[in-house]
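A single protein chain has been omitted; all remaining protein chains appear in their positions.
And then chain A:
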Amino acid sequence: MEIKYILDIVYLIGSVTFVIGLKMLSHPDTARKGNLYAAFGMTLAIAGTILWYNHPGGYTSREPLKIILILAAIGIGTFAGWLTANKVQMTKMPELVSLFNGMGGACAALIGIMEYEHNIGNTGALATIIAGLIIGSVSFSGSIIAFLKLNETMKKPIRLPSYNILNTAVMIALVAFGAYIVYAQPEHMLLPILLLAAALVYGVLFVIPIGGADMPVVISLLNSFTGLAAAFGGFLYQNQVMLTGGILVGSAGTILTLAMCKAMNRPLSNVIFGAFGAGNASG
């Protein structure tokens, strides 16, 4: 019996719990249980990876130091995450969701930075890495701004002159920059790091013009972005649980974002491009 197959089965169980969890989360009677099922699947996927993951090229090693570091990192994250989630007032929950979403985005961006050098020469893999890097960074900085807005640290929408045109131009430049890196495949890390910085700036520009009342929609949108970033990571590692988990959130998150807009009676384009309340948009 190959160990690889055990991990494959663990990932399969994880993926199924994510689907069932999401399904149950969309009904009031089953929602809480659904969340626990998904959490159970996640625990299995994480434990399985630590125990049984092996790179087909033989790069994987399990020196005690590395295992201790991984467990320590998980310990710190668990302690801080649990404490924050349970101490904060109920009314501050949405901003916490945004904060945790940003952490996931940052995690995806860091994976992109670390994997870049190993994949020079493999255009397909690099495209995946660069896409994950951009989306993860945008999601991180955007979520932090959304957090600060809900927090009321940042009270008024900040609208730079013709911010819609500016933002669109920055977005196009960002995609072109990413495409150039995939094409040129520079060996130096300077350009990928500049790309990361540019994506962080875009995330900020994307969220600062949007009013506080629209933040839940924006968080939901950034949430599906992080899902996509995770899915790109799954693609890179041929890892099914990352792929299904990420894409499920990407697609379900998009539908949810649209549903939230519908509940507010406003199209998504209004939220993003700020057509709402044109009176206070002069600035």
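Note that in this section a contact is a pair of C-beta atoms (placed from the backbone, for glycine too) under 8 Å apart; a residue touches a chain by one contact, two chains touch by 3 or more; residues count from 1.
The rule we apply is simple: contacts and distances are computed from a predicted model.
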Hidden chain of the complex, named as in its UniProt record, picked from "proton-translocating NAD(P)(+) transhydrogenase", "Tripartite tricarboxylate transporter TctB family protein", "L-serine deaminase" or "Transglutaminase-like domain-containing protein": "proton-translocating NAD(P)(+) transhydrogenase"
Among A:157, A:203, A:216 or A:274, the residue in touch with the chain that has been omitted: A:216
Residues belonging to chain A that touch the chain removed from view: 14, 18-19, 21-23, 25-28, 31-32, 34-36, 38-39, 42, 45-46, 49-50, 53, 55, 59-63, 65-66, 69-70, 72-74, 76-78, 80-82, 84-86, 90, 93-94, 96-97, 99-101, 103-104, 106-108, 110-111, 113-115, 122-125, 127, 136, 183, 216, 219-220, 223-224, 226-227, 229-231, 233-253, 255-256, 259-260, 263
